[in-house]
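With one protein chain removed, the remaining protein chains of the complex are shown where they sit.
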Amino acid sequence: MGTGLRIAGVLLFLAIVFLGVPWAIQASGRWDFYYTLTSVALLAIASAGVWLTFYIGRINIGQGAYALTGGYVSAILVMQAGWNFWLTLPVAGIFCALVSVLIGLPILRLRGVYFAMVTLVLTEVARLTALALPITNGAKGITSIPLPGEVSILGLTLIPAIDTFGDVKLAFYLVAAALMVIVFAGMYRLVNSRIGHLCRSLQQNEELASSIGVNITYLRIVAYAISSFLGGIAGAMFVAISQSIYPSSFTVVDSVNFMLNCFLGGLAYVFGPILGTLVLYFGWDLLFETGRFQLLIYSSVLILIIVLLPNGLLSVFERKRATAR
Amino acid sequence: MQKRSLLRLAALATLSTAVATVSAVPSARAQNESLKIGFVGVTSGPAAAWGISNVRSMEALAAMLNEEGGVRIGDKTYDVEIVTFDDQKDPKRAIAGMEKMAQEGIHYVVGPNVDDGAAAVRPVAEQNGIIYIPYAFPKELYSPPASNAVLGMVANYQSGPAIYKYLKENEGVETVAFVSANESDPLSQRDSGVAAAKELGLEVVSDNVTYQVDTTDFTPVLTPVIRENPDLLVLSGVAPANAPQLIRSARELGYEGLISTETAQDAQVLSEGAGELANGFISVGGASTPEIASDRMNAFVDRYTKMFGEYNDESNTKVYALQYILDTLAAAPEAVDDVEAFKAAMDGFEAPNPFMKGEDAKLHYVGSSSFGQKRQLAVPLVVNVYRDGAFETLFVAEVD
Amino acid sequence: MSPLLEVRSVTRRFGGLVAVDSVAFDVAEKEILSVIGPNGAGKSTLFKLIASFLKTSSGEVIFKGEKISDRSPHEVARRGVVRTFQETTIFRGMTVRDNVIVAHHLRSKASLAGYFFASGDARADEAAFARSADEICDFIGLGEIKDEMASNLPQGHLRALGIAIGLATDPAVLLLDEPFAGMNHDETMRTVELVRGVRDERGVTVLLVEHDMPAVMSISDRIVVLNFGQKIAEGTPAEIRADDKVIEAYLGAEDESIGL
Partner (left out) sequence: MEQILANGLYLGAQYALIALGLTLIFALMNVLNFAHGQMYVLGGFVTYTVYGQLGLPFFVALGCSALTLAVVGALIERFLFRPVLARSHREESSMLLAAGIAFFMDAVILLVFGEKQRGVPKIVGGVLNWDFRLIMPYDRILIGVLALLSIAAFILFMSYSRTGRALRAMAQDRVAAQLMGVDVDRYAMIGFALGAMLAGLVGGLLVTITGVNLGMGGPTSIKAFLMVMIGGAGVISGAIAGGFILGMMESVGLTLLSAYGDITYLVIFASLMVFLAIRPQGLMGKPWG
């Protein structure tokens, strides 16, 4: 693909996300799609983190734990310390990254299903911890969290309050979409830089990577911390939208779904998580009119897709590229 | 190779078309204008029973009403159409469901079934002018400044004191133990139950034993509780699936005291899961026990059974939500697309209760003492006791 | 002059089993030294100990006067002691050229963040690695197929790629683990030439573990012989060939692998 074509592709994508979608929603009057697409964007961000751990060869079923942690960090800072939400957003991410370093140091030595299982347990540990701690308000959760307010320095508005322009749904959509674009631009850069090259070396053979002098422990931790950072900010954003958080806000099911999003999009493609999330999440919503057959149809379609395209949806283009070359 | 990928593309395309077609099939429509009432709650997965009893009671009642010619609201007659959304017990999905309801132009929604979902949909409901009827107990959902949620059943902090008081006075209960699942809703219910029991001067001998909802063997869970030998064992917020197991384990461990819960249960489930060991189990239900069920209630149960094969006793309570919405709309016709009118009507609303025998059985909104405003359906607080496959009414009370 | 690498009475136990028993020898700079011995003699274990993929139970490995045997593998590699692997350990999902490029890791000047933001150092690194990788591919004889997926390469080329990966790290000492295993005569001879070239043209000291006697005899400056975890002989190929203990050890084990 030429550079010109690539730039055109990126511009087209941006135009669709920031202009096309609002226009189409305006035209069709399907206002409910704003929330659906906001969710897709945020879940795709969390899934991007999972994808990155896949990229270093680890099956991560623990992202729900970090989304929950990020959500609680934001909620607690807003409610108890009176912080502005926008300040808590990066803090939530960084907190999760720090926690993940502590947790990652011992568990990243595990591989394959062993790592997968430990991370699965981690999600449940996060839920039980949230239930047991006083600061998270235990079973009662944290509710009635205010919408994100204005950030200003010396009277100069840096970020307007989320309800400034009246349409909160649109505002959340634009914020989520912008975050998604930034995250995936970062991911794209990461994967196509030498770091991505090193991550692939880890994925394919850790011993060999170590023998050529790659500090595999460090690189694994870095990747896992980035992954958890993304989980944390996605979780915090969801809390801002639902204005509440409970220990059950992110559960094992979410962790599994994040992983499935990556599989479905394709583990070899950096934009796989976006497509995977879109299909899995949006697909469920589209099927809502089928009533009690919803799950049946949803799962049948899912199975068919896997059988037809076991390497993910984006592998549709794989063969073409191979023949073109 | 190219052919193969084309084939795949074609297959995918066919698939998505098929999906689109299926999802576009319009639901059956009669000649009356239709009035859409929504449901957002859980109808799949482990907690499916909660939402399904909601959906089915709504669908059965709607079918009855439509067959009778529809519902008269103001000068129009509507057919009731139920629009359901399965949130899979995920608060994020519940928000999406509520957005869907707003999209469909629906202003009255039953659900969600759990605390986290009910809290999460609040912003959407308020932004879009939707009145929703959750089956969740947190007080801030119903207390000012919140005003769009209406509690659909009797909260355990209302029924608990009544039950404990009754048992204290009639059965001489002095000590009580609480067991709950390690999840938000049951734990909150346990905490308020403990507080209520202490208020009544009962001695709480055990209140910190919890179990995972996926527990298959409750013997180890209950062993330390039974050792305290309380007069009353309260299963706080127990899921219908867990109740028979807990009862059975407690009895098999030699426990001889009373067992009660403040949530609705199903007689069939108890009978299959615990058999005669469940005799004497006290729970809270709606109004289908023969002593108080009206003909209308019996007709509803028949209808439900015919449509879905088997009745669920949880629907005794859950059938009220739709009836309340429709009767309140009839009382304030402009509320069909203006929830403020609905809210205004709630304070003075009163209508006959079709599901209960007796002239003085009325539908009206309550909750002033718990929430400071009328944001609760007055569902008869019927305390049942299970005996040999059916419920018997222990006593009936009212919430204010 | 002190030796480049010193193995000082290194011992490794697995439970009750002593896999390597107080083995000691020195490796001089720009030497090709082979470690041989019957199956199960502890050669591979010794190799892992030198590259620090295993920790020694006692004894130490000294490189340029510094103890390396308690460091992690990538730190040992950073100091210039780099191993290749038995069989065909490569990055299967990358092209040949990418395999070699990524192996330049030790030469990188930029930090991870630098790579992410494409700092000046990072761009210089990447250009330099690409150039060097092309050069190494040509040197090893993989220039023609450097854009092939590594998983598609035949056996012989895989071994060469393994050596190329090792070279890309710019090692002082290259540890080759059975570089001739499974090769026919022609392939072996080519690889022998290659290993010589590595030493002669690039000044790399080579330490190899091998079964293939003729190849070892022709390539080595010196040979260390292990049996049952102990060193039983050390010397030039001619000395080893005449050593009774060596012949006995091999006759006791497997005749065919001597190839004499």
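Order as written gives the chain letters A, B and C; numbering starts at 1 within each chain.
In the analysis below, a contact is a pair of C-beta atoms (placed from the backbone, for glycine too) under 8 Å apart; a residue touches a chain by one contact, two chains touch by 3 or more.
Everything numeric in this text was worked out from a predicted model, so none of it was measured.
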> For the chain omitted from this view, which of the shown chains does it touch?
Replying inline: A, B
> Thinking of the whole complex, not just what is shown, which of B:V269, B:A345 or B:V399 touches the missing chain?
Replying inline: B:V269
> Per the definition of touch given earlier, which of A:V125, A:L147, A:L170 or A:V191 contacts the omitted chain?
Replying inline: A:V125
> Thinking of the whole complex, not just what is shown, which of B:E68, B:E310 or B:D360 touches the missing chain?
Replying inline: B:E310
>> Applying the definition given at the start, please give the residues of subunit B touching the unseen chain.
In response: 43-49, 52, 182, 187, 207-210, 212-214, 216-217, 219-221, 223-225, 240-241, 244-245, 252-254, 266, 268-269, 272-275, 309-310, 312
>> Could you pull out which residues of subunit A are in touch with the chain that's been left out?
In response: 54, 59, 106-107, 109-114, 116-118, 120-122, 124-125, 128-129, 131-132, 252-253, 256, 259-260, 263-264, 267-268, 292-293, 295-296, 298-300, 302-303, 306-307, 310-312
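Everything below uses one rule, namely that only the chains that are shown with their structure count from here on.
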> In graph terms, nodes being chains and edges touches, is this line, ring, star, complete or other?
Replying inline: line
> Just curious, how far off is subunit C from subunit A if you go by their C-alpha centres, in Å?
Replying inline: 43
> Counting in whole Å, what is the centre-to-centre distance of subunit B and subunit C, each centre being its mean C-alpha position?
Replying inline: 70
>> Could you list, by residue number, the parts of subunit A that touch subunit C in their complex?
In response: 186, 189-190, 193-195, 197-198, 200-201, 203-205, 207-208, 210-217, 219, 222
> Which part of subunit B faces subunit A closely enough to touch in the complex?
Replying inline: 1-2, 4-5, 8-9, 11-12, 15, 19-20, 22-25, 27, 43-44, 84-86, 88-93, 95-97, 99-100, 102-103, 114-116, 119-124, 127, 138, 140, 182-188, 191
> What residues on subunit A touch subunit B, complex-wise?
Replying inline: 30-32, 34-36, 39, 128, 131, 138-141, 143-144, 147, 168-169, 238, 241-244, 246-249, 251, 253-254, 283-292, 294-295, 297, 301, 304-305, 308-309, 316-320, 322-323
